[in-house]
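Only a single protein chain was left out; the remaining protein chains are all shown in position.
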Amino acid sequence: MKAPNPEFEAVVRESFGRQTFMSALGAKVERVAPGEVDISVPFNPGYSQQNGFLHAGVITSIADSACGYSALSMAPPAHDVLAVEFKINLLRPATSPSFLACAKVVRAGRTLTVAMAEVFGITGSQRVLVATMMSTVIARPIPG
Amino acid sequence: MKAPNPEFEAVVRESFGRQTFMSALGAKVERVAPGEVDISVPFNPGYSQQNGFLHAGVITSIADSACGYSALSMAPPAHDVLAVEFKINLLRPATSPSFLACAKVVRAGRTLTVAMAEVFGITGSQRVLVATMMSTVIARPIPG
Amino acid sequence: MKAPNPEFEAVVRESFGRQTFMSALGAKVERVAPGEVDISVPFNPGYSQQNGFLHAGVITSIADSACGYSALSMAPPAHDVLAVEFKINLLRPATSPSFLACAKVVRAGRTLTVAMAEVFGITGSQRVLVATMMSTVIARPIPG
Partner (left out) sequence: MKAPNPEFEAVVRESFGRQTFMSALGAKVERVAPGEVDISVPFNPGYSQQNGFLHAGVITSIADSACGYSALSMAPPAHDVLAVEFKINLLRPATSPSFLACAKVVRAGRTLTVAMAEVFGITGSQRVLVATMMSTVIARPIPG
């Protein structure tokens, strides 16, 4: 894919920097390419579900942000993005030391962009797929 | 609906109490009835997306927990639940002072339960619908 | 809800009349109100899945059309609608003599409308819920 905005990486990283929730989760942007964004998050016992696994909401949050930013990387200058909807399948318990959400754009339209994400549990050099997301994102000109 | 476990409310509240992520978000169980659970969360500027709205991941997290616990309220004794998958539509920006996810079971099966949730933004006595979720939950006997 | 186009019912019925697939399935528009459309389909052994139940694709097709037309009933004059995406939960085998998809708009926006549908199996005066759908629909001015 070719990004319509040559500043796509700076745009993504600047917007991500304003997502205080990502910072609260300890999430980081690991990679930005045209139509592709990877976001990591460490396991945190303070963010667990009832059995001590990482809460599905954390896995979902980084997958959602990764999908949104993969869409933003393909948006024209001076645009912002918002998730319209998404669906996630939770495939395995989230017990790894860290997690990586890898999102990529499936179809970039003028108004709507569809992105998918895979979330992997990472233990050393091993990866196991823990979730997959399909998301619809809307791009809008930034007012002003 | 009639809960198969007369202790359903205690079971839900005890499990919720172990979800450290809910506590980190400031989320609270507001109501438990057979097949219905409401969970609230306050707006928190530390949990925002890029424009200062509450991050969709927070809205999703309380809706996911509410769906899971509505399913747990209809599970037999000594069972636990896990979300298999869910889909959420984000209808309006999450700008209210607080939010309430109201989940209810649509179909309780032996293995799988389907639940839906509406998430409302709450400002004083006013409610506005900000998201709707459809979720599939699996119930499993607790090993032991 | 108040339909922005007073001709909403005629618009829905005329468009439905052009859906040759609905006619092939034996589907009928049973009711049109602002933001609400019901579509029925009879059981047909020629449209079954492997066990002789009505194929999930048929249930899905009438739910999809009902959601789309509930959105069209709330669109301005000279607009058409297209489903962007939908999710369906199949709750029970489709074994009834006929089925009714009841869709209603959850949120009508300028560009995107979110609708939900319940599909019931109908046996005489009895209804049983067999599926629920959540759908995102885009409205566009008709060119020309």
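Note that the chains are named A, B and C in the order they appear, and that numbering of residues resets to 1 at the start of each chain.
Here is the rule we use: a residue touches a chain if its C-beta (ideal position, glycine included) is under 8 Å from a C-beta of that chain, and two chains touch if they have at least 3 such contacts.
Since the model is a prediction, treat every value here as computed from it, not as a measurement.
S.K.: Among B:S40, B:S73 or B:T136, choose the residue that contacts the chain missing from this document, as touch is defined above.
M.R.: Result: among the candidates, B:T136 touches the missing chain.
S.K.: Which candidate, C:N5, C:S40 or C:T60, sits in contact with the chain we can't see?
M.R.: Spelled out, the listed residue whose C-beta touches the missing chain is C:T60.
S.K.: Looking beyond the chains shown, say which of C:F8, C:F86 or C:F99 touches the absent one.
M.R.: C:F86
S.K.: By the contact definition given up top, give the residues of chain B that touch the hidden chain.
M.R.: 84-85, 87, 111-112, 114, 134, 136, 138
S.K.: State which residues belonging to chain C touch the missing partner chain.
M.R.: So the residues of chain C touching the missing chain come out as 15-16, 18-22, 24, 45-52, 55-58, 60-62, 64-65, 80, 82-90, 93.
S.K.: Residues on chain A that touch the omitted chain in the whole complex?
M.R.: Residues touching the hidden chain, for chain A, are 87, 89, 91-92, 106-107, 114, 116, 129, 132, 134, 136.
Here is the rule we go by: only the chains that are shown with their structure count from here on.
S.K.: Distance-wise, how many Å sit between the C-alpha centres of chain B and chain C, to the nearest whole number?
M.R.: Between these chains, centre-to-centre, one finds 28 Å.
S.K.: By residue number and range, which residues of chain A touch two or more other chains?
M.R.: Each of 84-85, 87 in chain A touches at least two other chains.
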